[in-house]
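Every protein chain but one is kept in place in this view of the complex.
Chain lettering (A, B and C) follows the sequence in which the chains are written, and residue indices restart at 1 in each chain.
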């Protein structure tokens, strides 16, 4: 349905707030030239109206609790409610980050404990919890690699190697840290082409950023060779933890040869994605890199208890203010304590089982092609290229049509090396029936594509709104209500 | 949409729970004849499935946060979220009712404070917070009246007077307390017929149960005469607080002559209705009745602090276990403290303004008749009798058609003295635009009734389901999944 | 204050004008002169101030998270999984009312139907209403219903019954004038069968609990039912449903009516309320017609789709008024839904496991308490264990509290024949270290007292 914007719901004079009185009615003069004179066009609503508005908006949004959400690469697993309950403890919300460490022993202990779990899970020796998200973690990691080389006087290492199947954040983060990005092609198996890698490494190589399993959901089975090649050239190996859910509790990036790892607490560790954030992207390093981590680290000694350790001599500095997304960290630790050793292992096993179950069930359906190997880890990438060729129905259309079945679409058009990619990651928290229904829907769409392609191309038909015109959005940007009003006034838009 | 029952979602072997281990693996033998042998056919689901199921069910339900909910007599006002936040304090949830009073001073103080507010609001001298709901409060109140007469040796007072416009709970509660119910007719103004009342009172009169304003939303303007007549006959005056929202903070039942009052915290005092409960129905009495109140009361003295007072010599006993719906009580006190004196008065003023605004805007619309007086308090009852007569469209059809506009229906077919009643109570927390839209919808339905009655009679068309067959439900009762399976097996049903 | 909840507060004058009034007082012109009052109440405060004020007041409560507690006697500290709390706080459930309009209330209707269905499986009777206020009022209504069904007016209960429930029963049955007869316990704490036989004649109903007030499993439930039935009385069983994974469903043991407390699932203690009373009956038209409370039924829409609706409303007060089977209107729907969600989460295995854990924890508590006091009866205990001390219990209680432990519920006042006895309770939340600390403390207290 339609919900007006909050500006349209506004009526002059309504109030939705209460505020305590000031301590004393002291007159404070704001310098004339600073005093606000421009209009403050904020909406005016009562609390019941605010609540109804956002309740209705929420009902126009699809989340993990609404059904299957197999958005590849995003690990949209169930977010346990106990995480939320713990995160709403007053000891989380009402604590100031600059409090004397004796008054925040609980918070520091939680950070310290999480670090211990993550170390064992990744095979790394030290962690920072500061990064706010995966990409922030990547930036942290590559900055550490940069600092390491520079610290050793190795100033020529300006190139970061990135496979062509990598997440876009990898090259972007490397570039942000000042590296030149060198792309490594994949081989016919969908994994890193060793020969190309051999040719690419040199004394300019700072490192290689790798996801394993990679974004095709395929395990880089030559990982030990890859590590050898990069290390031998003097580079370091960076692990993009976006796909850790495939090997959680079974295989450690540290054992694969990685020197730096970032994790996504909002993917692997069940913290909610919040419609785009907050996430949390801890970064772990092998011992020889720990002096480069951001400050502060969390330390513990018996006398002092838990403390913030700013004594990191070669630290890269800070990658965000303060200590990280603490409210997310608390949720992840809650999850870990509930799952435990065996639970974590079962997570990856079932995530992988579910993905392969889906792969095998869907495989052979007309119009969808399964490129590269059959054996996948936690996700699989099909190509709708044959369907597009034969019927004109694109991956985008398939995605939109899935919405009509009350299901969320897969990630589409990524990784770039697969044409018309449909990247499906069911995760371990969906049931077999949900996977079966998803496969059924994809099969039905295939049938429709070959018999009645219009119905697919014009999808969605049952979603909150019809297909959204994103080309228009970019051509005629309307990025705030203020812009909208101006454009309407000028008669430039009719919506 | 369709959501299967939780039994249908069940799959053998799934688990959704975690439990701590027992302290020790002690073998305890349950006597053979008590051991469970019958099948325990509970659903088996994982937590994510449980969460999805109930999330989807919730989205198939209409609450106050979804839009206007002008269910007459129910005061479906906005339920402030701060009430919920306070009620979720560990000091509410994790407290045992038998704890030593020194360890529950907070809880007792909250009950004590609420009593002080309610006393001033009603003009009563003492309150019990024990009743779980309005009807439980009515039963408490009439039981007190009964105890009072008996205590005075006045054993002949077996009749309880109840106006014909009263809530059904009034006669039911009186009957439950052992009274014979005598119905008092209304006059042409919709108020108590004084002559009929004079004729009805006698030495058998235990009391009169009255709502003021009454269920038509009309203020009983002869209330002082009514009180005089009843009191003169030796009866007591009982105030049904269902409609207190009309006079909150402006007029006290005590000042109208009432001796006993029950309130509905879930109506007037903004606590949520929970899909039918929990409510809370405190009962207040004038001083001369306080010795009959249920035990325990909450007392305070400086030395002891707050305490539970079981020393109520003539107490009627208990009307429910323990002390009342404490988690509801906390919410009501939160509301009162935020509103304060002026806020409460504005509540009733705007509730009354909204109802009269709606009345005047709707008045004169073809098919709807406004019986009795025009001036209403917090609610108004229209009659769809002309519409039914002229088009065949009934109040029920109007109600169902409103659902199509995304609005909740009024209370219908109540009070019984108005034919085809539409009992509309907007409450003070809806906006003018919501009332305008409601009136518009009712007007449009009137138009439809006179031009295209079918669309109204077959409504709803846009609700989660089409019109529900409640006659079939009563004719072929299916009251549990177990019954359903049995009937299906026998081939007695096809749904 | 409070204007933030009142959208039209800013528009009063315009609205009045639009409908031909000039002031708010015009709307109250029918109120007798002088009746409108200025109230002596505090001024409103900001949400922040009320939040801090009430948080501070509530922090004065010592919770069972901060202090080991062994209180039970009808209220137990069970853990409520977080998702249960989250789900019932969704405003579509929380802020709705009784589902009078089924087409926009299918969510609550189905959830309540599922509650009824789950309880039906637990108790072994197919007809369950969608909740009473609590176990006590459910039992009292069962007594009234027994009288209506049998047209008799005697109701038999165990003497070993919670004082709460006795007083509720007394109040409810006072008006109609039912006679309540108490049957004592035997030397093993079980309902005295011989005494029951003496009392049963002319009874409308016989009530028994599992476990009983002393936490003991009543071993002769089936026999009690047979005695009741032979005398033409209804057999009413009150049950703590957390036991029903391991103990036979009362319906299978002959119960005509089962009552109990649903809030032991899915709901915290909340200082005693809200709760939700279970009320279930046999599939017998006579019983169904006399049953109190709301009932949700399955039916179908005009186009044949299965759905849910309130049904059998002709028993209820809003239709039948003075002749209704009960006055109940608002019930405890949300509490019941919370219980159902918790039970759906437990499933058959979880419920069985829960029962076993409680049984074992109770056994551990009992064994350890036996070291320092006298366990009053022989038998199998579930949650509650009555323990008698040589030292006056108020002294024991006081000394325990000083040590930061909350002891049991003293029952010597209600049952003087038991002397200095208190009920100590365990559940799945009870920790070993709490019990060990309790026993240690009791040992000290007793030896101090002996000095």
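A few notes on this one:
We take it that a contact is a pair of C-beta atoms (placed from the backbone, for glycine too) under 8 Å apart; a residue touches a chain by one contact, two chains touch by 3 or more.
Just so you know, these numbers come straight off a predicted model, no measurement behind them.
In the entire assembly, the chain absent from the figure touches the shown chains A, B, C.
Of the listed positions B:49, B:240, B:369 or B:448, the one in contact with the omitted chain in the full complex is B:49. Here the missing chain is touched by one residue of A:300, A:357 or A:450, and it is A:357. The chain omitted from view is touched by exactly one of A:395, A:409 or A:424, namely A:409.
Checked against the full complex, the one of A:210, A:333, A:380 or A:422 touching the unshown chain is A:333. Contacts to the hidden chain, counted on chain B, fall at residues 11-21, 45-49, 51, 55, 80-82, 84-85.
Considering the complete assembly, chain C touches the hidden chain via residues 4, 47-48, 51-52, 55, 65, 79, 81-82, 86, 89-91, 345, 428-429.
Everything that follows uses one rule, which is that only the chains that are shown with their structure count from here on.
Rounded to whole angstrom, the centroid-to-centroid distance between chain A and chain B, based on C-alpha atoms, equals 47 Å. Chain A and chain C have Cα centroids lying 46 Å from one another. Looking at chain B, one finds that residues 14, 18, 47, 51, 55-56, 59, 64-66, 78, 80, 338, 429-432 touch two or more other chains.
Residues of chain C found to touch two or more other chains are 1, 3, 5-7, 9, 11, 45-47, 81, 83, 85-86, 91.
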